[in-house]
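Step one of this worksheet: look at the structure below.
Note that one protein chain is taken out, while the other chains of the complex remain in position.
Moving on, here comes chain A:
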Amino acid sequence: MSELFRVEGLTKSFGGLAVSRNISLAMPAGERLALIGPNGAGKTTFVNLVTGQIKPSAGRVVLNGDDVTDLGAVRRVRKGLVRTFQVTRLFSDMTPEEHVTLTVLQREGRASRILSRFTGDSTVADEVHGLLGALGLVEVARRKVGEIAYGQQRLLEIAIALALKPKVLLLDEPAAGVPSSETPRIEQALERLPPSLAVLMIEHDMDLVFRFAKRVVVLAAGEIIFEGLPFEVAANDKVREAYLGNYANARSVA
């Protein structure tokens, strides 16, 4: 299979503490991968390493055949390696429309222009409305983000990521903090992601993981301990031990 994205032996230690150990992973275009693991397993650290927020102690990140390990976060985004945040990072005084417009302009290299209008470009406006429509945000497009529901803010995070036309999308707990009544909307949005996009999702909601992912990777204590199909995860002894500690063994004995 033609791989789009690969990490090789990614390692990060803070002092003596290794938070990521020798993680290797590859994703083809169109991949739907879920990265799960107990709290403190190093999932968000992994996303930070991949997207360049922090520098790895060792290992490589390869996108589309190019080694991007030495590139900063901004350049990786421009190459198509895009993330969302576990806790929403949005501008509370701006509207969803403004967020996505700014992102589209930025992608086209027009966001730092002074002698230009922010609104009024109809191709940009059409694209923005297409994105907001796809994520069901048209109703709140012109409300300040601080005033819209948290679930809608999570959707806006995804809209911003999509506006960058990513090749690889890393979703850091897209449903975190969303009331269960709103999770179906997130799930719907995830189903509608462009088919060619490679998606890695960190998530704790196992129902969402099982419905979304074609492949699951389990991280524990900074290491990959399992890689395989979703239905195999629950049966795996190592995974049970990582999640449940000694209780897993106790139960299997009983």
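The working rule: contacts are C-beta pairs under 8 Å (C-beta built on N, C-alpha and C of every residue); 3 or more make two chains touch, one makes a residue touch a chain; residues count from 1.
Operating definition for what follows: contacts and distances are computed from a predicted model.
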Hidden subunit of the complex - UniProt protein name among "Ubiquinone biosynthesis protein UbiU", "Cytochrome bc1 complex cytochrome b subunit", "Branched-chain amino acid ABC transporter permease" or "Circularly permuted type 2 ATP-grasp protein": "Branched-chain amino acid ABC transporter permease"
Full-complex contact with the absent chain, from A:58, A:102, A:176 or A:206: A:102
Option touching the unshown chain, where A:29, A:73, A:176 or A:206 are the choices: A:73
Interface residues of chain A (partner: the chain not displayed): 51, 53, 73-74, 77-78, 82-83, 85, 89-94, 98, 101-103, 105-107, 110-120, 138-143, 160, 164
